[in-house]
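One chain of protein is taken out of this complex; the other chains stay put.
And then chain A:
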Amino acid sequence: MIEYRSVGKTYGDGTTAVEDFSLVIPSRSTTVLVGSSGCGKTTLLRMVNRMVDATAGQVLIDDVDVATREPVALRRSIGYVMQQAGLLPHRTVIDNVATPLRLARVSRGEARKRALEALERVGLDAGLARRYPGQLSGGQQQRVGVARGLVADPNILLMDEPFGAVDPIVRADLQHQMVELQQELGKTIVFVTHDIEEAFLLGDQVVILRKGGIVSQVGTPAEILASPADDFVRSFVGLDKGHRKLRIEEVEGQQVVVDEQGRATGVLAP
């Protein structure tokens, strides 16, 4: 369990990224922080592994304040997947994936073996293992990033817009794979995105943020859609645009789901 208690972050120059943020993130589920750029979501994410230190309040992991943990050791115990994958360009794919294990002093042979398993788990061919990141496509690099985040089998996985920079088809593919991986692995995932569709697809708990890390609403995707807290949330999740307002029409004996403009989006399962 990760808990934010009245967390704030004010930088040295006086700008406030996060004002007063509290949230409980249950274990073995995915929590998505979603909001426009500048809402402080990445800052909040990076407080978990002390890439950013809070200037007010506390962040606790299983009731231990992260401020009391040594940052390097803390980071090694938490998986981190970032936008643009953040791979080391001078290390081969397999060495990139093995990095967290090598830093934890796992022997080279063992680290490579587990790295290969992690590559396989994210659907990458072992033939890519000896290549350098620059020789891979954006989607492949992102998979390598996920494999690196998972290789040391951390309880917590932090993901900072990991699929933001790949094309929509590859992104959909990566998102669905993430759902499958999570069903299998059951990690505590904190996921940051500005894409509400992605948030609803991946999140067990979705947190909609406004500028300054102010929480507009917390809930399951269904709860948020069913009762949006205010106009900001209603507009943010697209309830004001019509494609979320669905109704059923009878066509040739089938119940067809259509949106406000009458465009068909699917059929109702019997």
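As a working rule, contacts are C-beta pairs under 8 Å (C-beta built on N, C-alpha and C of every residue); 3 or more make two chains touch, one makes a residue touch a chain; residues count from 1.
The definition used in the following text is that contacts and distances are computed from a predicted model.
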| Which listed name, "ABC transporter permease subunit", "succinate dehydrogenase", "Putative DNA modification/repair radical SAM protein" or "Fe-S cluster assembly ATPase SufC", is the one UniProt assigns to the chain that has been left out? | "ABC transporter permease subunit"
| request: Would you mind spotting which of A:K9, A:R75, A:R112 or A:R143 touches the chain that isn't drawn? | output: A:R75
| request: Looking beyond the chains shown, say which of A:N49, A:Q182 or A:Q217 touches the absent one. | output: A:N49
| Omitted-chain contact residue, chosen from A:G86, A:G123 or A:G138 | A:G86
| task | Tell me where the left-out chain touches chain A, residue by residue. | result | 46, 49, 51, 72-73, 75-76, 80, 82, 84-92, 99-100, 103-104, 132, 134, 148
